[in-house]
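Excluded from the complex is one protein chain; the other protein chains are retained at their positions.
By letter and in written order, the chains are A, B and C; residue numbering begins at 1 in each of them.
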Amino acid sequence: MKQGRGSCRAATPPAVLGLVGLRAGGGVPGSASPAEAILSLGGLLVLLIGAWARGHRPALTASWLTLAAGAAALWSAPVPPASSPFFGLILCDPFSLAFRWLALGTLAIVLLLASASRELAAAVRGECYGLLLLLGVGLMLMAEANHLLMAYLAMELVSLSSYVLVGFLRERRSAEAALKYLLFGALSSGIMLFGMSLLFGLTGSLAFPDLQAAVAGTGGPMARALLVAAALMLAGLAFKISMVPFHMWTPDVYEGAPAAVTALLSVGPKAAGLALLLRLLEALAPLWASLSPLLLALTVVTMTLGNLVALVQTNVKRLLAYSTIGQVGYLLIGLAVHTRVGHEALLVYLVAYLFMNLGAFACVVAVMNGTGSEALEAFRGLARRAPGLSLAFAVFLLSLAGIPPLLGFVGKFLLLGSALDAGEVALAVAAAVNSAIALYYYTNIIRLMYFAPPAQAEPLSPSPSPALRLALGSCAAATLALGLWPGPLLELISRLAVVRLL
Amino acid sequence: MLLTWLLACPLIGMLVVLALPKTAVRAIRAAALLATGFALLLSLELLIAYQPAAAGMQFVERAPWIPPLRIFYHLGVDGISLPLVILTALLGFLACIASYSIAERHKEYFALYLLLEVGMLGTFLALDLFLFYIFWELVLVPMYFLIGIWGGGRREYSAFKFFVYTLAGSLAMLLAILALYFRAHTFDLLELAAAGRTFELGFQQLLFLGFFLGFAVKVPIFPFHTWLPDAHVDAPTPGSVLLAGVLLKMGGYGFFRIAYPICPAAAMGFGGAMACLGVINIVYGAFVAMAQTDFKRLVAYSSVSHMGFVLLGLASLTPEGLQGAMFQMVSHGVVTGAMFLLVGVLYDRTHTRELSAFGGLGARVPVYAGFLIFFSLASLGLPGLSGFIGEFLSLVGAFGVWRWQTVVSLLGIVAAAAYMLQVIQQVLLGPLNERWRELPDMTLREGLSLAPLLLVTLGLGVLPLALLEVQDGALQRLIAHVVGAR
Amino acid sequence: MSVRLILLLSHALFALGVYGVLTRRHAIGLLLSIELILNAAALNFVLFSRAFGHVEAQAFALFIIALAACEAVVGLAIVIGLARHAHTVFADQVDLLKG
Partner (left out) sequence: MTPALLWIPLLPLAAFALLITCGRRLAPPVAGWVAVAALAASAGATLALAEPVLRGQRLAVRWAWLSAGDPRWALGLAVDGLSWLMLAVVTGVGTMIACYSIGYMRGDPRYPRFFAYLALFCASMLGLVLADHFLLLYACWELVGLCSYLLISFWFEKPAAAAAGRKAFITTRIGDAGLLAGILWLAWAGGTLQFDALAGLRETLSHGLLTAISLLIFLGAVGKSAQVPLHVWLPDAMEGPTPVSALIHAATMVAAGIYLVARTLPLFTPESLQVVLAVGLLTHLAAGTVALTMTDIKRVLAYSTISQLGLMMTALGLGAAALAMFHLTTHACFKALLFLGAGSVIHATHEQELGRLGGLRRAMPWTAAVFLIAAVSMSGVFPLSGFWSKDAILLAAQHDGPPWLLGALLAGAVMTTAYVFRLYLRCFHGAPAPHAGHESPLIMVLPMAVLALGAAAVGLAGSPWLAHPLLHLLGLTQIHAGIDVPILLWSTLAAAAGLWLAWSVGVRRARPLPAALRPLGTRLYTWAANKYYVDEWYQRLIIGPYLAAARGLSRFDLRVIDGAVDGAGLAGRALAVWKERFDRLVVDRLVNGTASAVRLAGAGLRWVQTGIVHQYLLVVVVAVVVVSLVLK
C-alpha cells in the first residue's frame, strides 16, 4: 500500500481519540460491542412495541431511547487502537469506530425523517422504527467485520431489513421495488457467498488476517482461481454500494421505497459497504495489483453513468438515486487509490455525503408532505412558497455538486487530491469532468425552485414539522459549518483513518 | 484587521438584510448601500495607508483555518491586488446604487449581491490558494442567481451557461491546485511562488494549463468566451456591471497572482501562445462586436476585445507590458462598467436594446448623450482617457517581444473606433426616432452612479502615474521572479 | 465421495441456480433458484471444512441455512404483497419502475 501524506502520524495517542468518545484503557475484550447489543435488543423491543401500542409515539420514544443508549455505549466503550473481540469475528479499530458513528448518525436523521413522513401509515411506523434500528446494527457490524461469516451475516441483516422496509408502502410500486430489490440482492449475495466458499476452499481461512496471510502465499493457477473468487465476492458488495454494473436495482428501488427508507439506503449501506469492501480488499491486498485496474475502471464508469443518466430524470427520488450512483463513484476514488490519503478523503466525503444527501432527502420528504408529488415539477417556484426549505435544498444540492465553501467541496477536494497524490491523473480528470456534468442536474432543481414561477402561489402546507426542521437544520448547519471550518473534522478523521487487520 | 473589516462590511450587510423583513424594502436598500459604502471607504483608507515603496504584501493577516491541510486565513494586498480591490469596492457601491431599479424580491437580491461582493473582494485579498479558490467559487453562486432570477431574455439559459462554463474552468484549476498541494504541501501563495521555480518544466506546464483553463474562462479568452455575451446581455444591469467590471478581472488577476509566479518557466514558454490568444481576442472581439445589433451584446464583445490587451501585455513580461495589462484591467472595469450602466439607463426607459430601434437621441437626452459619448471614447482608447494608457502600455511592452502580434492588434484599435462610433451613430445621431419623443433624460441617481466613473476615467487618463506608481513595485518584483527563474 | 465429485456437484448446483434465475418467470421459482445457489455455497463450506478440518466453516453452513430460511420468509411476504397490489406473481410483469 502506498503511503500518503498522513503516514507520518499513523500512531495516534489514544487520548486524542477521546474526541469521539474513545476512552483509553479499562476495556474488557469480548464486550466491546455493547452499542450493537443495545441496538439489537432495542430494535426487537421497538418491534414489539410497534406491534402492540397504539400510534407510533411509544415506539418512537423507545427508538430514541435505544439510540441514545447506543450512542452512550459507543461513547463510553473502551477502544484500544485496535482489538478483535467476539471470537475475532469483529474488529474494533478507529476506522470501524468512525463508521459506527456514521451509522448512528444516519439512523438518527432517518428516524427524524421517518417520523415526519406522511407516506408511512401511522399503524406500521413502529415496526418501521424497529427495522431501522436492526438495520443500523447490520451497518455497524458490516463496518466491523473481521471475518467472512460476520461479513455475510451483517450484510444479510442489512439486506433483509431493507427488503422489508422498501416494501412498506401499501402500493404496487413499493411492492415492485421490494421484489426487485429482493431478487437482485439475493442473487448478488448468493453469488458472493459462493465466492466466499471458494475463497475458503482456496485458502482454508475465514478470518481476514488469516486470509491475508494465506493469499500472500498463494501463487500459480491458484492465484487465478482466487481472482475468480474475489470477483464473485465483489458482486455482493458492489450490489450494496450500487457500483456499476451492479447498480440496476438502485433507481427502481429508490423510486418505489418510502422516501425515508430511500434516504437510509442511499447513505447507510453505501458507507458500510465501502468499509467492508475496504477491509476485504485489505485482506486480499496481495491481489491488489490485479484488482486495482478493474476498480479504477469501475470507479470511472460508475460516476459517469450515474451522472449521465441523472441528467434525464424527472422524478426527484430517481434523480437522487442516480446522483447516489455518481457520488458512490466519487467515494470509490478514495478506495481505488488505496492510500492513506484516499482513506481519509473517503471518510471525509462520507461525512459530507451523510449530511448533504440526508438533508436533500429531508427536503424531498418535506415537499412530498406538502405537495404529495415526487416529480421534479413539484419543486417549481418553491422558493416563493417555502423560502427556508428551498434555501436548505439549494445548500445541499450545491454541496453535492461540490461548490465551496460547503462540506461536499471539502470532501471532493480531498478525493481529487488523493487521486492526484496517487498519480491517477486520468481518474482525477474524469472526476472533475463528472462534477461538471453533475452540476447540470443539481442546478436544474435550483433553477426550478428559484427561477421558475410557482404553479400556485400560497405557501407550502403543511410546512415542515419540527422533526423535519430539526433534520434539515442540523444537516444544513453541518454542511455549512463543517464546510467553513473543516479543520476539526479533518483532524479527527486523520486519526480515524487507520485500517488494521488483527 | 483592515482587510477583515473590508470583507466583513458586505458580510454584515448581508446578515442585516437577511434579518430584515421582506417588506422593508427601503431599509434593505439602505443597509446594502451602507455596507457597500463602508467597504468603499475602507478600500480608500487602504489606498491612503498603502506604501508603494515597501516591498511585499501589506496589511497581512494570517491565522490558521484548516490546520490539518495547512490552510490559513491569509489576506494581504500589494500593488497588483490593491487597484482591483478598490475597483471592486467602487463598482460594488455604484452598482448598488444602480440596483435601486430592481423591482422584485429585494431581500434575496441584496443578500446575494452582498455575498457576491464578499466573494469578489476575497478573491483579490486572499493569499492562500485554498482561500482564493473558495472566494473564487463563492462569486459564482450569487451571480448565477442574480442572472437567473433578475435577468432578462433567456436568463435561465444564460445563468446556467455562465455557471457551467466557469465551473468547468474552475475544476481544471482545482486539479492544478491539488497537484500543486500534493507536491509542495502548502497553499500559501508566497511559499508556492518560491517553490514553483524549482518545479521541472513539464510539471509547471501542466499546472499552467490547469490554471489557464480556469482563468481563461473568466477573462475570457477565445474560444472560451461564448458565455460572456449571453451572461452579460441577460444579467440585470448591476450584474452586468460587476461581471464586466470585476469578474473578468478575476481571471486576469489569477494570471498575475498565481499562474505566472508559480509556473514561471511555463509562463515564459507559453508567452507566444498567450500573445497570439491576446491578439485573437482583440481582433476577433472587435470584429464580432461590429456585427452586433444588440447594444449590450456589442459592449460585451468589446470586453472580449479589450481584455485581449491584458493578455498581450501579460505575455510580454516587460515592465510596460505588465503595467499596461494591469492598467487596462482597472480601466476596462471602470469604462465597461459605466457602459453597462448606460445601457441599463436606456433599457429601463425603452425596454429595448436593439441599436436600430434608437436614433437621434442626442438631441432628446443631451446629458445621457454626453456620458455615452464620453465612455464610448474611453472605450475606443482615446488618449486623455484611461483606456488609452492601458492599451498603449500593453502595446509598447509587447512590441519588442511579440512584434507581429502587436502590429496585428492595431487592427483592433481601428475596428474599436468603427464599432463604438457605430453605437453613437445608431443611438444618438440621425433624426430622432418618433417613438422616443418623450424620453426623459438621466435622473440624478443615475448621474451620481456614473459621475465617479467619469472622474476616475478622466483622472486615470490624465494622471496615470497615480495608479502606475502603486503597481510598479509589485510588477517589477513579478518580472524579476518570472524572468529570473529561467 | 471424492472432493472433486462434490465440488462438481456444488458447481452444478450453482450453475443450475443461475440458470433458473435467468429463466424462471414466477417469483417463487426465482427464489427457489437462489436457494440453489445458497445451497451450493453451503455445500462448499461443508466440504472444505472437512478438507481443512475447520469447524467455523461448518457453522457458516448452518448460518447459511438459517438465513436462507429468513430470506424465504421475507421473499414470500413480498411476493404476497406483490400479488395483492399488482395482481401478479410473475417477475417479468412488474416493470412499472424503469428509466
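Please note the rule applied: a contact is a pair of C-beta atoms (placed from the backbone, for glycine too) under 8 Å apart; a residue touches a chain by one contact, two chains touch by 3 or more.
Predicted model, so just to flag it, every value in this text is computed and none were measured.
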Touched by the hidden chain, restricted to displayed chains: A, B, C
Sole residue of A:114, A:154 or A:436 that reaches the chain not shown, by the stated touch rule: A:436
Missing-chain contacts mapped onto subunit C: 18, 21-22, 30, 91-92, 94-99
Touch list for subunit A against the chain that is not drawn: 179-180, 183-184, 187-188, 191, 224, 227-228, 230-232, 234-235, 239, 245-246, 248-249, 251-252, 290-291, 294, 305, 308-313, 436-437, 439-440, 444
Residue numbers in subunit B that touch the chain omitted from display: 157, 160-161, 164-165, 168, 222-226, 284, 287-292, 323, 360, 362-363, 370, 377, 382-384, 388-389, 392-393, 395-396, 399-400, 406-407, 410-411, 413-414, 417-418, 421-422, 425, 428-432, 464-465, 468-469, 472
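Everything that follows uses one rule, which is that only the chains that are shown with their structure count from here on.
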Farthest-lying chain, centroid of Cα atoms versus that of subunit B: C
Chain closest to the middle [Cα centroid of all protein chains]: A
Cα-centroid distance, subunit A relative to subunit B, in whole angstrom: 43
Distance from subunit C to subunit A - Cα centre to Cα centre, in angstrom: 26
Residues of subunit C touching at least two other chains: none
Touching two or more other chains - residues of subunit B: none
Sites on subunit A touched by subunit B in the complex: 5, 383, 398, 403-405, 409, 413, 416-417, 420-421, 428-429, 432-433, 435-436, 439-440, 443, 447, 450-451, 485-487, 490-491, 494
Subunit C-facing residues of subunit A, complex: 148-149, 152-153, 156, 160, 163-164, 167, 170-180, 182-183, 186-187, 190-191, 193-194, 196-198, 200-201, 204-206, 251-253, 255-256, 312-313, 318
Of all residues in subunit C, those that touch subunit A in their complex: 7, 10, 14, 17, 21, 27, 30-31, 34, 37-38, 40-42, 44-45, 47-48, 51-52, 54, 56-57, 59-60, 63-64, 67, 70-71, 74-75, 77-79, 81-82, 84-86, 91, 94, 96-99
